[in-house]
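With one protein chain held back, the other chains of the complex are shown just where they sit.
All chains are identified by letter, namely A and B, in their written order; residue positions are counted from 1 within each chain.
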Amino acid sequence: MAQVSKEELLHIANLANLNLKDEEIDTYLLNLQDILNFADIVNKANVEGLDITVGANEAKNIFRKDEVVEFKDTESLLQNAPEKERNMFKIPKVIQ
Amino acid sequence: MDITELTVHELQEKLKNSELTSYDITKAYTDKIQEKEKDVQAFVTELSEEALKQAKEIDEKRKAGEELSNLAGIPIGIKDIICTKGVRTTCSSKMLENFIAPYDATVMEKVNAEGLIDLGKLNMDEFAMGGSTEYSYFKKTRNPWNLNKVPGGSSGGSAAAVAAGLVPWALGTDTGGSIRQPASFCGIVGLKPTYGLVSRYGVVAFASSLDQVGPMTKDVTDCAMLLNIIAGRDEKDTTSVDNGDKDYVKSLKNDVKGLKIGVPKEYFGEGINSEVKQKLEEAIERYKKLGAIVEECSLDIADYALATYYIVACAEASSNLGRFDGIRYGHRTENFTNLKELYRNSRSEGFGDEVKRRIILGTYVLSSGYYDAYYKKAQQVRTLVMNEFSKLFEKYDVLLTPTSPTVAFDVGSKTNNPLEMYLADICTVSVNIAGLPGISVPCGVDSQGMPIGMQLIGNRFKEETILNAAYTFEQDYKFREKYKPQFVK
Partner (left out) sequence: MAKQDYEMVMGLEVHAELSTKTKIFCSCPTEFGGEPNAHTCPICMAMPGTLPVLNEKVVEYAVKAGLAVNCEISRDSKNDRKNYFYPDLPKAYQISQFDKPLCKAGYIEIEDDNGNPKKIGITRIHIEEDSGKLNHNEFSGGSLVDLNRAGVPLIEIVSEPDLRSPGEAERYLKKLKSILEYIEVSDCKMQEGSLRADVNVSVRKKDAKEFGTRTEMKNMNSFKAITRAIEYEADRQIDVIEQGGKIDQETLRWDDVSGKTFSMRDKEDAQDYRYFPEPDLVAIKLSEEYIQNVKNNLPELPESRKARYMEEFNLSEKDSRLLTASKYLSNMFEEAQSICKNAKAVANWLLSDISRILNEKEMEPENIPFTGKEVAKLVELIDKGTISSAIAKKVVEELFENPKDPEEIIKEKGWIQISDEGAIQGIVMEILKNNPQSIADYKAGKDRALGFLVGQAMKQTKGKANPQMLNKMFLEELNK
């Protein structure tokens, strides 16, 4: 069973773009380990030969026609932006 | 007559006979909100003023002889995870405190097309993650039966508002029990439809393969009526399915003779409160008396389903919640000098602890090295759970279990231990994992007067069967005539 290390937790938090305060780390570690210990029960199930289930129904091939429908109200798409300029979302400078 | 104690089908009758106007009804509700909301705390956003205006408009249209739906002018409450154009949709999160969706969710379009009047957006656990509505960023909703108790969650605002008579009915969402458990805690009816019966378009995603919108109502008839409005294939949601325009109200036959009910013994064992167990046993006896064939059966997958649920739901949530990055909408930190800080600080400030905990768990189970052991295995176990249910539905029409192992608990009593809280979802999550329909109906109260819910599970797209079973029980048991929320302080 996986034992979560502090380094791993910090790596995961980094992937998820979340900060963990020093005083939170131990609680998170404990909670995460607790839940994982429980979740590990899936490894005891007999699933030999079973496919994975992705969605809860068996629908397939549901497609859309290639027809343009323009969303006219661009204004409403930008109205929630914390910072914008010339109809674009402004962010700190990113060097590509 | 207290209008707010009437069911929607009763209101509809009175609208039809011109005994009441839409304004009378809406005003009764806004007055009730005025009176009780300070105790119940069910709303994130109240729309009383707009609602009254709309009610007047509808009355005028009706007077002028315009063709309207039978339900036009009846109010409704909407869980604050369903996008409403022009009205903020917060998911009870600081992250979306000021978010105004540029579009209506498909269920909202249907509600609007029916002429229902939105009374407001209802409180919930942040991003639907929780079972007590204590994880709302804004407020803790109280249980109308006892204000010191939680209403359940995550659709706790919806359940409490219906129970308290602040709205005649409401929409909730259910990912692992979020409609059924609060319905059970608040003594109302709550249905989680088969996965795919109701469009998810415009419902802020928690776990895409599990989420469903469903009705939360005073009785089963209202439940079937609201399901009629929201069900059906939506071309904007490829996972939604055509139900052939069924009329669910017609399925309410008040007859369970010959109905085969399976009672999985594993759901009545350890961890189930004895009073809950007792009320369920009484319900079973009632079904027998009504002519149903009830048998004990075995469904030994509850722990698997629960583990699978937390792996799958958190994995999907970790990905679904990535879009909240402080760029296009949502909370943006004031404290940043570069992109990484913008991301991390906005997300860390915008999300509450439980949401962060689940994002971290979800990120972990998807991360390289653990994917096979957790996520992939869970997806296989999901198949196993479905197969087990399928076997039972070869023999039974309905499975009967408690909705929750306990009644509503005290505010603040359970939130320190996440695992313990997750374990409380044991009765409901397997239904989501298998994509089945499940309904919670009140089947009694405990010695302290807190409601107890019975869960009826049906085979896929067999909503009619569980609705009829629930209806037949309700007609015989008459819960609403026996018990009423007391707003105990």
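Operating definition for what follows: a residue touches a chain if its C-beta (ideal position, glycine included) is under 8 Å from a C-beta of that chain, and two chains touch if they have at least 3 such contacts.
In this text, all values refer to a predicted model and were calculated from it rather than measured experimentally.
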Per the touch definition above, residue among B:70, B:238 or B:475 touching the missing chain: B:238
Sole contact to the chain not displayed, among B:136, B:348 or B:363: B:363
Contact set of subunit B toward the excluded chain (per top definition): 82-83, 89, 91, 96, 99, 101-103, 105, 200-205, 207-209, 235-239, 315-316, 318-319, 322-325, 327-329, 339, 343, 363, 366-368, 371, 375, 379
Touch residues of subunit A, complete complex, unshown partner: 14-15, 17, 52, 54-55, 57, 59-71, 74, 77-78, 85-94, 96
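Note that in this section only the chains that are shown with their structure count from here on.
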Footprint of subunit A on subunit B - complex, ascending: 98-100, 102, 195-196, 209-210, 235, 238-239, 241, 303-304, 306-308, 310-311, 318, 325-330, 332, 336-340, 342-345, 347-348, 351, 356-357, 359-361, 363-365, 367, 370, 373-374, 376-384, 386-387, 418-419, 422, 432-435, 460
Touching residues on subunit A, where the partner in the complex is subunit B: 2, 4, 8-9, 12-13, 15-19, 28, 31-32, 34-36, 38-43, 45-47, 50-57, 59, 62, 64, 73, 76-77, 79-83, 89, 91-92, 94
